[in-house]
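Only a single protein chain was left out; the remaining protein chains are all shown in position.
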Amino acid sequence: MSKIMTPAMEKINSRRKGGMRGRSTPAKDAWRRLMRNKMAIVGMIIIIVLLLMAIFAPLIAPYGYSDMDVINMLSGPSKEHWFGTDQLGRDMLSRCIYGARITLPIAIFTVALACLFGGVLGVLCAYFSGQFDNIVMRILDIWGSIPGIMLSIAVVAALGNNMYVLVIGLSVGAVPNMARTFRGAIFTVVDNDYVEASRSIGAGNFRIMFKHLLPNAVGPVILAVVQLLGVEVLCVSMLSFLGVGVQPPTPEWGSLLSTGKEFLNTASYLCIFPGIFIVLTVLGFNLLGDGLRDALDPRLK
Amino acid sequence: MERIIKKSAPVVEVKDLVVHYETYDGVVEAVNGVSFSIEPKDVLGLVGETGAGKTTIALSIMQLLPMPPSRIVQGSIKLDGEELILPTDAKKADKKAMEKKMQEHRGKKVSMIFQDPMTALNPVQPIGDQISEVIELHEKMSKPEAEKRACDMLEMVGIRAERYKDYPHQLSGGMKQRVVIAIALACSPELLIADEPTTALDVTIQAQVLNLMKDLRNRFGTAMLLITHDFGIVADICNKCAVTYAGEIVEIGSVEDIFDHPQHPYTIGLFDSIPSLTKDVKRLTPVQGQTIDPNDLPQYCSFYDRCSKCTEECKGCSPKFVEVRPGHLVKCIFAHKEGEE
Partner (left out) sequence: MARYIIKRILWIIPIMFGVITIIFIISSLTPGDPAASLLGATATQEEIDAMHHTLGLDQPLIKQWWDYIVGIVTRFDLGNSYQTRQPVINEVLARFPVTLILALLATVIGIVVGVPLGVLSALKQYTWVDNVVLVFSVLLISLPNFWLGMMLLNIFSVQLGWLPSYGITSLSGWVLPIMVAGLQSVTQNIRITRSSMLEVMRQDYIRTARAKGQTNKVIVTKHMLRNALIPVATSVGSGLGNQLGGNMALESVFSLPGVGNYIVKAITAVNTPSMLGGILFVALVFVLVNMAVDISYVIIDPRLKTRVTGKKMSKKELKKMLAKQEVA
């Protein structure tokens, strides 16, 4: 047949390297769509920069986080102290940089714990269904009825006001949603015939759960993990602001905001910069999360 | 089956239609120069494998193609003599005016039955209201009158009128499809486009639906474009048939011509692959090869890779229609007129 060349076709032909494109799997497709999403890339860059900042803090920060410059207490942004100093003369820029070393690990461990417990619960529920599922869902309903932040506060009050308990408390607040996400994702595939097929050739429950069901839950779970990371960074900073879990002088961003609050009238820069770090971190996760959600949606062309 | 003699002006006339889908990954040449016309009382069966562009043709007539990815590159579609396709440089105001006109035609002059009944109905609207909606749009009736007409339509498709206020999820797949048919026929359209209307249904319901459509054709003279991949349905209800491959019509003619004297290798292959009630064979003979990728069509005959009769000559040109008998066209260089060699 005589082909009609349109401008669109010329553009595609010039872009193609000629010949057939490689075979694509759903994962490769999703990755390619993700890479095309500019906001998601910005998000990823932000997160990578922050992670690097946390890892290499001692090399990047101009001062130690508890070094006191007694002459320059409460001084505004200047050449020596880009973000100013606090009431004890500590350099705010360094404190903010080191802050990443507190917030990011707490958030990451919280999400990891929530995934572990929530994941186990969710998978078991979806796989065994029936009465087991009913009972566990009722328990999760009750568990999730207490607002997450409040539950975390209560747990920390009970078990001790330190960072490790904070992680436990925060993950306790996050488990119900995570369990539901895992459960929902697995439900979509547990009825599939290949599960029955696996069982008919003698695969045990454990094997089926790990090898066949879990990989299919990966998409929605990764999305939930990224979104939860953003949420948890906000929660960590809010709780530290309230004095729960992380105490001064640990330079957690929320904690910095709490001490900075006293100086809102006189030295507002103490509040501005830590907040900006929080916003950037959460923004990074949210951008990546949005991009992931669009990339994983099979109907979006 | 009677042969339809050429009568009055065609209800729809498609000429050299070319439609592309422009995606990031490539340009899909969905329809590549399709021409046909349908007269009143005609039932044209559009047959072909999935991906051959049949639904795109149907959506083009309805002007329901999603205009970002898809583009009508060239061609003409005339509905009752009225040209539907605007030139690509048409002004925005013209496009708006055309869309407004199409809104008047859709549901009234030409209506469509879509393939999947399960998702075709609004889940939060009672089925009766979905039918009365199209009536209120096009007929000058009061609301109670439209509702009465909708009840009549329900009865006509075999659903009790008490179910007027039911929601789609309360209906079975077959009943949903019948509601879709009721919506499509409520305003007695001149042309009914049915895109695989029975594929999602079981055989008994299929028979009911086809009988309904036959009844309508006889009673109202509705012309139909029936898209299907089932030759049995074509034999049952159609009087004309067009075989499509890779976005082109490779053979078109009356049903007798196509069934009794197929000439295109693809058509012959399709018929050969149908299991026979009378013969006893060890294996079925499918058409060899895979459907061609519409992203990557060649300059020569698209069927070349799968054709049993192809030669070097086929690679050098792009075949044109040969009229082997009056009204029977075949797109193959080996087609010969009846009586010739």
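Note that the chains take the letters A and B in the order they are written out, and that residue 1 is the start of every chain.
Everything below uses one rule, namely that a contact is a pair of C-beta atoms (placed from the backbone, for glycine too) under 8 Å apart; a residue touches a chain by one contact, two chains touch by 3 or more.
Keep in mind the model is a prediction, meaning the values are calculated, not measured.
K.L.:
Could you tell me which of A:Met9, A:Val120, A:Val189 or A:Met238 touches the chain that is not displayed?
P.N.:
A:Met238
K.L.:
Considering the complete complex, identify which of B:Asn122, B:Ser172 or B:Asn211 is in touch with the unshown chain.
P.N.:
In the complete complex, the chain left out is touched by residue B:Asn122.
K.L.:
So which of B:Leu86, B:Ala161, B:Ala200 or B:Ile268 would be touching the chain we can't see?
P.N.:
From the options B:Leu86, B:Ala161, B:Ala200 or B:Ile268, the contact with the absent chain belongs to B:Ala161.
K.L.:
From the list A:Leu166, A:Ala224, A:Cys271 or A:Leu296, pick the residue that touches the absent chain.
P.N.:
A:Cys271
K.L.:
Out of A:Leu113, A:Val136, A:Ala224 or A:Val282, which residue would touch the omitted chain in the full complex?
P.N.:
Hidden-chain contact among the options goes to A:Val282.
K.L.:
Under the stated touch rule, tell me which residues of subunit B contact the chain that is not displayed.
P.N.:
62, 64, 68, 102-108, 111-112, 114, 116, 119-126, 133-134, 137-138, 142, 144-145, 147-148, 151, 161-167, 169-170, 180, 183-184
K.L.:
Extract the touching residues of subunit A with respect to the undisplayed chain.
P.N.:
39, 138-139, 141-143, 145-147, 149-151, 153-155, 157-160, 230, 234, 237-238, 241-244, 254, 257, 261, 264-265, 268, 271-272, 275, 278-279, 282-283, 286-287, 290, 299
Here is the rule we use: only the chains that are shown with their structure count from here on.
K.L.:
Could you please state the distance in Å, as a whole number, between where the Cα atoms of subunit A are centred and where those of subunit B are centred?
P.N.:
That gives a centre separation of 50 Å.
K.L.:
State the interface residues of subunit A toward subunit B in the complex, per the touch definition above.
P.N.:
Contact set of subunit A toward subunit B: 1-4, 6, 8-9, 12, 16, 21, 36, 301.
K.L.:
Can you name the residues of subunit B that touch subunit A in the complex?
P.N.:
So the residues of subunit B in touch with subunit A come to 18, 20, 22-27, 29, 32-33, 69, 71, 73-74, 246, 248, 297-302, 318-319.
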